[in-house]
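The complex appears here minus one protein chain, its other protein chains still in place.
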Amino acid sequence: MAVIIDEKTKVLVQGMTGNQGQFHTRQMLDYGSRIVAGASPGRGGQTVHGVPVYDTVQEAKEKHGANASILFVPAPFAKDAAFEAMDAGIQTVVVIAEHVPLHDALDIQAFAKERGATVVGPNTFGLISPGKCKIGIMPNQIYKPGPIGIVARSGTLSYQIADNLSQNGLGQTTVVGMGGDRVVGLSFIDVLQMMEQDEETEAVVLVGEIGGTAEEEAAEYIKGMTKPVVAYLAGRHAPKGKRMGHAGAIIERGRGSYESKVKALNAANVAVAELPWEIADLVKNVMK
Amino acid sequence: MAVIIDEKTKVLVQGMTGNQGQFHTRQMLDYGSRIVAGASPGRGGQTVHGVPVYDTVQEAKEKHGANASILFVPAPFAKDAAFEAMDAGIQTVVVIAEHVPLHDALDIQAFAKERGATVVGPNTFGLISPGKCKIGIMPNQIYKPGPIGIVARSGTLSYQIADNLSQNGLGQTTVVGMGGDRVVGLSFIDVLQMMEQDEETEAVVLVGEIGGTAEEEAAEYIKGMTKPVVAYLAGRHAPKGKRMGHAGAIIERGRGSYESKVKALNAANVAVAELPWEIADLVKNVMK
Amino acid sequence: MKISVKLYEHMAKELFAKYGIPIPKGNVAMNADEVYKVAAEIGAPVAVKSQVLMGGRGKAGGIKFADDAEGAKKEAEALFGTELLGYTIDRLLVEEKLNIEKEFYLGITVDNQAKKPLLIASTEGGVNIEEVPEKHIVKMHIDPVWGLYPYHTRQLIARLGLSGAEAKGVADIALKLYKLFKDYDSELMEINPLVISGDRVIAADGRATIDDDAMYRHAELPKISESTELEQRIQALGLAYVELDGDIAVMANGAGITMATIDVLAQYGGKAMNFLDAGGGASVEPMAQAIGALVSTNPKAILVNIFGGITRCDDVANAIMTVKNQQGIPVPLVVRLVGTNEAEGVEILKQNGIDAFSSMEEAAKKAVELASAGEGQ
Partner (left out) sequence: MKISVKLYEHMAKELFAKYGIPIPKGNVAMNADEVYKVAAEIGAPVAVKSQVLMGGRGKAGGIKFADDAEGAKKEAEALFGTELLGYTIDRLLVEEKLNIEKEFYLGITVDNQAKKPLLIASTEGGVNIEEVPEKHIVKMHIDPVWGLYPYHTRQLIARLGLSGAEAKGVADIALKLYKLFKDYDSELMEINPLVISGDRVIAADGRATIDDDAMYRHAELPKISESTELEQRIQALGLAYVELDGDIAVMANGAGITMATIDVLAQYGGKAMNFLDAGGGASVEPMAQAIGALVSTNPKAILVNIFGGITRCDDVANAIMTVKNQQGIPVPLVVRLVGTNEAEGVEILKQNGIDAFSSMEEAAKKAVELASAGEGQ
């Protein structure tokens, strides 16, 4: 078991013929993901690392039956590509691009709701069920199969934490990157719900950051969970009113502070690590 | 039994305080329809014939629980009013106005599909389940309860036919006015399906007209029906290329002719009356 | 009554250009001197195209070609003021003559049954799309909520089998045409042919039909009417009116019953002179004006057939009396009056010496009888 993607997931790559598309298709193939086809307008008939490319997602879907898609297309075209995937019946759409316009993100999520599709991102590193399937841009070598779920806003920080877990013998069921933008497809609660229901997941690591109230809302949900959750939060020493890279990572109007989030998580019995490499020990503690 | 509306239907009137709204509220009340409230922007707190009026449909719905609404609002405002009704959870929306812009009609139908609502019209006389409920502008006195369903595009022509039936002892379960516009909520097939399933309806009268292919499509459906259908079609002597009042009533590009429709209906074993007052006899024939 | 406002080719093309759809160089001209001027500006062989609201003008001789401005002027002089497909030519579109390599079709209309816009395309353009075999036509429904996206146009060009600059041009034009279709409350936006000429994809001919019911949102568009003067006068009252070629004037309330009235007259051997739908709850004044207009067409008889619902019989009776008192009704008048306020209406007429029928059958028979009698005089 795993959440959202597993060894049966058939993956389509949109924008496969571009630099990023080619590079990460190689990486995902190397990882063992079932990349069944690519879609790049005007490039139908080509192949990338032996995978056939089509002009439209529709055609690729008809011929290969993909149920997930990852988009390596520039931000201004992400909405069109995401709509194309969902309109063709793709159920999981991973939008890597940063700088997708906010109102495009609103439309993407509205369309996803209408079609019952799951959008991961935008501005995400993707998601991985170690040993089964990787749909994203994370390094291949740091993950191990195991009982820990990770849900994170931030890519590299989650690599740091996954690496810490793997090196301490704590493998992962699924690592989900929600994305760093203001409006993204999955909330902490969405992913926590899936992990609560996933039979293999025994504990969850929440990697959050300052800004917004998503962590506080997650804390409320965690109170009703049976599985233990630990957390790391970035931005403890960020100044107020400054946006720290991610669209949501800004403390403003008295909301989104580190202290508020720690307080809420602690109240839900979630230990918050002070340093990223303390996570493995915290997980071991709660799994005893 | 009856289709779409019956004695339990609670009716809201939008635009109740206008001339048409007041007049037809009186008529519908006299008929015995359960008019529970009215909505007219800026007129909240007034009453019309003893029925309370609210500023918004939302408020009227909350207080009185209407499940159907009839709109007496000018065509340019019909879309807004129909959306308001459906957004408030009204399931049956009757749009009387003629001259609703075509693209507004497309939006109304798309919104109805999203909300699972039924739109009758635009450009309809409404619908009536004799003895139970009338939501529309048809004269009160010509209908009688009985086993015949009528589905029609045209108001006055259907009055003529209902009158003919009633005077010959053939009452009606429900008379549905689809509306004379190009894009309307209900098709002949939609209504025929309901009447096929309605326990009280024993035979159906289809009142069609030249233009489009709706009657031909209905004929295909009728082939699979267990209940007998008879028809009258207007426009036998209309010239080609001229629009006869209704938006759809035009023979063009070789489609929509009287002959084509009669042929299709006859092939489905539907007798087509040459004169409106022959309908009662045709119905008696098929009900033998 | 629903009216469609058809735009002249040159107006449709002005909209195309506004939305970035390539059109040939050129301009509309209202007289031969203007034709000369436009042709001289183009400075190359030109097409001189009669502006009429009807297809098939090419075959009918409405399009001429000339090598220079002088030639164009001569062609124009021969065209202006002549009749073409029922229209008098009063304007010409002068355009660069295109070097046509391929002709495509691209149009957007509304599919009534699906309740969605429908995009229609074909690589077999330049002829009436109705004459193109179905297998050469690509049809795509457009979701009115979400609209047309670039990915749809990629599906379109894939289905048309296009590639390269040609494909890119068609895809781009499709997006713009849909935006135009939507923004302008259109019933039809059509480019036929869409021409491939060198590396250009150009709208060589265009038709645009606007929903009259939405014209209030497009005050900048001209109100072009294809109706006759009398039709326009009665339509201006908010009533549906169409001229026919019989001799019995007909007024009824509702499109269906009016059509049925015409049909019933025909069944009894009569012939209607017109379709006049005075339904929709018209008040006394416009009804009186409409009846007055019918009287002035000098029919053999007039049949007023009312089954009152939203239309009130007393209003109809009062309208008839207004006409009788103001201009007189010197032709045989048959009135059938039932429904809302029937008693009041019948009484008003009775007091003025007019007996109303309650049966449509009898009224129709009487009208045919009176008209036949009139014929014999």
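Some notes on this structure:
Note that the chains are named A, B and C in the order they appear, and that numbering of residues resets to 1 at the start of each chain.
One rule holds for everything that comes next: contacts are C-beta pairs under 8 Å (C-beta built on N, C-alpha and C of every residue); 3 or more make two chains touch, one makes a residue touch a chain.
Just so we're clear, the structure is a prediction, and the values are computed from it rather than from any experiment.
Only one of A:165, A:195 or A:249 touches the chain withheld from this view, namely A:249. Check A:49, A:99, A:223 or A:263 against the missing chain and you find that the one touching it is A:99. Looking at A:57, A:210 or A:265, the residue that reaches the missing chain in the full complex is A:210.
Screening B:41, B:74 or B:145 against the full complex identifies B:41 as the residue touching the chain left out. Contact residues of chain A toward the unshown chain are 20, 24, 75-76, 98-107, 109-110, 114, 125, 137-139, 142, 152-160, 163, 180-183, 187, 207, 209-210, 212-214, 217, 232, 234-239, 242-249, 253-254, 274-277. Within chain B, the residues in touch with the undisplayed chain are 41-42, 44, 55-59, 77, 80-81, 83-84, 87, 111.
In the analysis below, only the chains that are shown with their structure count from here on.
Per-chain Cα centroids separate chain A from chain C by 55 Å. One simple way to say how far apart two chains are is to compare their mean CA positions; for chain B and chain C this gives 27 Å. As a whole-number value, the distance joining the C-alpha centres of chain A and chain B reads 51 Å. Those residues of chain B in touch with two or more other chains are numbered 114.
The residues of chain C never reach two or more other chains; the list is empty.
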